[in-house]
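Provided herewith is a single structure, encoded as structure tokens, for subsequent inquiry.
Excluded from the complex is one protein chain; the other protein chains are retained at their positions.
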Amino acid sequence: MTLTDIPLSAGDTAWVLAASALVLFMTPGLAFFYGGFVRNKNVLGTIMQSFVVMGLVGVLWVLIGYSLAFGPDVKGWGLIGNLDFVGLRHVGALGNSQAGPAIPAEAFMIFQAMFAIITPALITGAFAERAKFGPFLIFMAAWSLLVYAPVAHWVFASSGWIASDIKGVDFAGGTAIHVNAGAAALAAAIMFGRRKGFKQEPMEPHDITMVVLGASILWFGWFGFNAGSAGAASPVAVNAFTVTNTAAAAAALAWVGMSWWRTGKPSVVGAAAGAVAGLVAITPASGYVQPMEAIGIGAIAGILCFLAVQWRTRTSLDDSLDVVAVHGVGGMTGALLTGVFAVAAATTGVNALGAGVNGLTHGGGFDQLWRQAVGVLAVAPYSFVITLAILKVLDLVFGIRVSEEDEVAGLDVSQHGERAYIFGGSGPVLGIPEAIPVHMHGDQAGTAAEHALQPSHGRAQ
Amino acid sequence: MTLTDIPLSAGDTAWVLAASALVLFMTPGLAFFYGGFVRNKNVLGTIMQSFVVMGLVGVLWVLIGYSLAFGPDVKGWGLIGNLDFVGLRHVGALGNSQAGPAIPAEAFMIFQAMFAIITPALITGAFAERAKFGPFLIFMAAWSLLVYAPVAHWVFASSGWIASDIKGVDFAGGTAIHVNAGAAALAAAIMFGRRKGFKQEPMEPHDITMVVLGASILWFGWFGFNAGSAGAASPVAVNAFTVTNTAAAAAALAWVGMSWWRTGKPSVVGAAAGAVAGLVAITPASGYVQPMEAIGIGAIAGILCFLAVQWRTRTSLDDSLDVVAVHGVGGMTGALLTGVFAVAAATTGVNALGAGVNGLTHGGGFDQLWRQAVGVLAVAPYSFVITLAILKVLDLVFGIRVSEEDEVAGLDVSQHGERAYIFGGSGPVLGIPEAIPVHMHGDQAGTAAEHALQPSHGRAQ
Amino acid sequence: MTLTDIPLSAGDTAWVLAASALVLFMTPGLAFFYGGFVRNKNVLGTIMQSFVVMGLVGVLWVLIGYSLAFGPDVKGWGLIGNLDFVGLRHVGALGNSQAGPAIPAEAFMIFQAMFAIITPALITGAFAERAKFGPFLIFMAAWSLLVYAPVAHWVFASSGWIASDIKGVDFAGGTAIHVNAGAAALAAAIMFGRRKGFKQEPMEPHDITMVVLGASILWFGWFGFNAGSAGAASPVAVNAFTVTNTAAAAAALAWVGMSWWRTGKPSVVGAAAGAVAGLVAITPASGYVQPMEAIGIGAIAGILCFLAVQWRTRTSLDDSLDVVAVHGVGGMTGALLTGVFAVAAATTGVNALGAGVNGLTHGGGFDQLWRQAVGVLAVAPYSFVITLAILKVLDLVFGIRVSEEDEVAGLDVSQHGERAYIFGGSGPVLGIPEAIPVHMHGDQAGTAAEHALQPSHGRAQ
Amino acid sequence: MKKVEAIIRPEKLDDVKKALADKGFIGLNIVGVTGRGVQKGIVHAGRAGQAYSVDMLPKVKLETVVADKDADEVIDIIQQAAWTGNIGDGKIFVSPIEQAVRVRTGERGDVAV
Amino acid sequence: MKKVEAIIRPEKLDDVKKALADKGFIGLNIVGVTGRGVQKGIVHAGRAGQAYSVDMLPKVKLETVVADKDADEVIDIIQQAAWTGNIGDGKIFVSPIEQAVRVRTGERGDVAV
Partner (left out) sequence: MKKVEAIIRPEKLDDVKKALADKGFIGLNIVGVTGRGVQKGIVHAGRAGQAYSVDMLPKVKLETVVADKDADEVIDIIQQAAWTGNIGDGKIFVSPIEQAVRVRTGERGDVAV
């Protein structure tokens, strides 16, 4: 019986559809998580950087991204998919060997689409509050095709070199998604440079309730992310679900504890950030470890990511929303700890990849740990270098950063001509608290405010 | 084997339940989408107009609405259901022929309840910021029974005249829901008249982050709306899910592009509104078209709805939140494009209605396009006329619009005695930015502020 | 065939996983529901009190809570589970007799984890705006193990004395969760005492849109709560889903009506609170009653809870967010009405417990009503007394309440060193409306503001 | 020059602004204040519509600097446009301004306002 | 008449308002300001609790216009009620008011305040 002869399972399909919806919802969740952290004047620009990726990659993935990532391997090198699936040709209703043979291939495709959407959106935290919107869009498109699609092929496709040759395992994307986004974030933070006023003026989160809302949606959606990666409503999915919740819980506690210890106050932002760090770290491990070990992974990730953020704030790197410290460090932690804590017993029934892996603490020795490390060591530099290259080119051609005046005015007004909040009553008359810091032009005719609020002169940014 | 002998499928039932929950969540999503667009002083009133419909139609549907829409046809005319299902009598646990024979009839009922809830809520955008709450409630109830229930019967019930005689297809409600709500919105915008200050003072959205939150919940919930309409966790559901995401993505990009081109800035509001337009347009088509065509449908809808909004803002019609331009135009676009792009291959397995339809570009000629047009041409005028009639009666009996003073004060204070936000510290003492524009009464004893904040004098509005 | 021989159902598992995700999402929903009600200066502290419980109980449940609640009964007394399941030992992939034999035991465990998380979080409304964070955490942990776990065992475990001896039925937790939390809330409100300024200064909700957002998430998540309690995607789940929506709808209408009648204005807060009251009341009944009776249960609960809140505001009890009036009264109403309206026909297929119950109006006489009353009368005093005891001890050892200065400053600044909103532009410079009421220390060296904003001096609160 | 400060009802602001503009008094500033006077308000709060009496109400303070000769006229315009006859209508205060500078040009005195 | 403007700590506002009311000074306005003086504050921001020193702190400005003879008493009341003895307690400024008008009645002068 070939895989495509397996009858479809309505139960498995139901779960993968629900999971896909949950993962899609994570991207707005990320938008709010990030949006709450930035200053009032940049909240729309920040939200937009995630939201518009749902549009951009949502279309690109169908057109070509899926084919590059999951199309039949080019020459068997394990590096990239071919163009057989362009426009979703040949991606049909039948079962598919990739994940869960009992669900339609199209279900696997759309589930993966949600991953392809959120990964580039994660990077945007590194250059918050200063990116020009036009070049930003090109960056996202290029990154999706030049970085995400190949790396997803290496790690997730059964013919990818990391999956098939190295036999590194990555249940739901610790390497392919979080390490990948973290490395890109490092490159981006360097390329974009520091925000005006960095370390000179406070850049407090403008709405911490929005941060918590975002983190909550992320936690909720992450059940789809990890448990949906089982491709079936199977015991493995149940276990992935359980360890996801457990690791998030442990990491939230750990981060709150660290902030309490180091600053004297248990931080609410820390609870949200900690939960995300735990979710990141459990992602690669979620199909392979048991609940008690999830507590360990979560707690370790919470502590390490806290320390990474703290260390980062002492450097001069303006990775504004700490993508490197949370997704890079958290993803790496999870990828490596998978090699430590994986236990074959947990993976019974994992489809396709990674079944039967035993890590360091389960009699597997350093073998799997090593494979995991290779995965990380391959993905991180690739992502870093290509990201640098893309941004360098874009910077030379268009400039990737807004002008200083636009940065002072904020992305909302300068890039989008909109302001997020009008709280002061009926229109601008009573809009006293809504003092928008508009930018000024020394020797131009129009006044600063006029310019900031007027349509720009017909040119894309 | 009759339909009710088909054993229930837990997988199909799981998906329809999940989908029902998702669709219910869309109504608060709509509340926030609309609530963000209005001015600060009307946000609660606007949110309430959607939220209370969950209560009102949630009860009415169980009592009688479902029976009118999906009860056995009266006299075989295809116009309305009879009263057999009043109070959900005879709506039991067994399979049901209407959608997905493998799910309990009660599951179909509750899934449809969510549609019945959101449709009238959509109309509220047309008369935002000026409706008296009491008459508004009666309007919603009357519209639900006199407009929605019959139209749902025509289009969705297998015995409805559009479904069975015309053979117009409408997978998840382009005609029954969006064209229907759009036509009612036109009538309502006319009947309610323009807001005070319309085109004289800016009426900027008071919280665009709330708009995006609402749009994000709508996008998330719409997976249930469209893919749940398959009534099963089937390949058709998977395809509906995929095209839903794809069309939303394409439309968001298209609208952002249009706003960029026309105003010089890519609009964040536009990304949100565009996604909604795409979701509207793919709704009727989602069971019948393929992903590449979804890109086309989304992009066309994004552009057309943008132009419709732009055109509307040049007229003197105060359809305040552009229900006509987005739901009317978007729904019509989707309904007609279904007749263009439908392909039988996509519909294999569509239960009950519409299986095997081929549109203009798939060798079906103008046949299906014509059937689609008839559906639109039947629903739109019916909805428009009955809506006008209901509102005319209500206006004569109660007055449908708040007094000018109440409009200046805002719905929150005047209709609900509440204010949305107290941001300025501990209670009203520091509540400086919270200047509520309360209304005044020239020659009354109490002061304006007192009046505005006091309970009204015991009379329903 | 023993239960563990039943093959797993992917459909049932899919539904229980989706339901678990929905229930987890309710806790942030609660955080926002509560967070909107408090004053600006306490919003983070309030949100944190729910959010951190996801971390705390998320870990505790895996470690020991699940074993106490659902482990094999100690000595057959029906009082508590033993330690067999500590660290989830022996909680595996196989079917489980507790709920839904066709789902993995681990799925049941994680579904129940979400209940264990939200129940203590419910209590936090009773002592909003005045709890010291450190002792609060210990309280939550102790309550989870000393109150929630045993009560869940009594009511939910098949060997629990209320379930097996009394044969009280509680489909999704009217007694185990809402009566339990309500009684604890009464004890907590007494122990914490009244807020400074209670009944002297207005304590208006600082953001009613946040209240509605929370209520909306709760409504959405409650489908998982109730329909997931069927443990299967079965007709019982569908019925539970339907009655959940119907009761919420009826109760929202009832509360809005009551507020309209008593204050002259239909309250938006009332619509949200009413929906929650209806959801609470239908919870125990949701597996046993039919939709028409759900209208009755919802409407009765909406009216009774409204009256309870109104009555409470006339007392000097500062149950700040009315947990007693909504969860206590609502839960009790639902538990008793289950004994009135239960009908065996609705429960066909309910797994394990409570199948075939007929209430007062369905020929069952007072029998079941009496059993229900016993459940309530056992849980409420137990919860009340143990809660009092825990808080008394904590108060003696640490003090459970913040200092008066910290209370004036607000929990956000005093407990967490954070402020929720910075709306006034680029950083604090323009942060004019953000006047934080910081507290002062008469004869201390540092200024008040410095103190309030500085890390406390290294000591846990 | 004189500074005319008027504390008025927020809902009267539009009328006052318009009345001033009609007579050629364009330049002005608005700031939101919370005022206490004889007037008291009532606020509803909470799930059962509890009512609280509030002693501070939101007001708007309008400030405009005018030439000495115009002060009386401006006072009259404001007083008429802001009037409702009810408690809480507000106050107008006049104070001396010794110097005024237009930042853009550096002009001083009456021409600067 | 005199205008007494007091820039005080927000947490002292209730005490000051009460102290004034006790002596019969009801009418006043509050406006939120951000002030810079000798005092500096520290704010925590971000995930690892980074601390920033802030040179601008939120204050409340209380304005009340009183008859000439009452000015000194009002200053004393405020100074005592607003006092903590720490840096950042604030300032009180007194300036002349030449005219006051009650909008409701048109009354002028001392009776209007």
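Labels A, B, C, D and E are assigned to the chains in the order they are written; within every chain, residues are numbered from 1.
The working rule: a contact is a pair of C-beta atoms (placed from the backbone, for glycine too) under 8 Å apart; a residue touches a chain by one contact, two chains touch by 3 or more.
On a predicted model such as this, the values are computed, not experimentally measured, just so you know.
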item	value
Chain not shown: contacting residue from B:188, B:269 or B:379	B:269
Candidate in contact with the missing chain, chosen from B:205, B:221, B:235 or B:257	B:205
Selected residue (touches chain absent from view) among A:147, A:309 or A:408	A:408
Sole contact to the chain not displayed, among D:7, D:65 or D:78	D:65
Contact set of chain D toward the excluded chain (per top definition)	1, 3, 17, 26-31, 63, 65, 95-104, 106, 112-113
Residue numbers in chain A that touch the chain omitted from display	408-409, 417-419, 428-444, 446-450, 453-455
Contact set of chain E toward the excluded chain (per top definition)	2, 6-8, 31-38, 56, 59, 61, 71, 75, 78-79, 82-96
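Following the convention adopted for this analysis, only the chains that are shown with their structure count from here on.
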item	value
Between chain C and chain E, the fewest steps along chains that touch one another	1
Both-way neighbours, i.e. chains that touch chain D and touch chain A	B, C, E
Between the pairs B-D and A-E, the one where more C-beta pairs touch	B-D
Cα superposition angle of chain D on its copy chain E, in degrees to the nearest 5	120
CA centroid of chain C to CA centroid of chain D, Å	49
Multi-chain contact residues (two or more partners), chain B	9-12, 14-15, 18, 213, 233, 408, 417-418, 421, 423-425, 428-430, 432-433, 435-437, 455
Interface hub residues of chain D, defined as touching at least two other chains	10, 31-34, 43-44, 49, 51, 54, 56, 59-60, 84-88
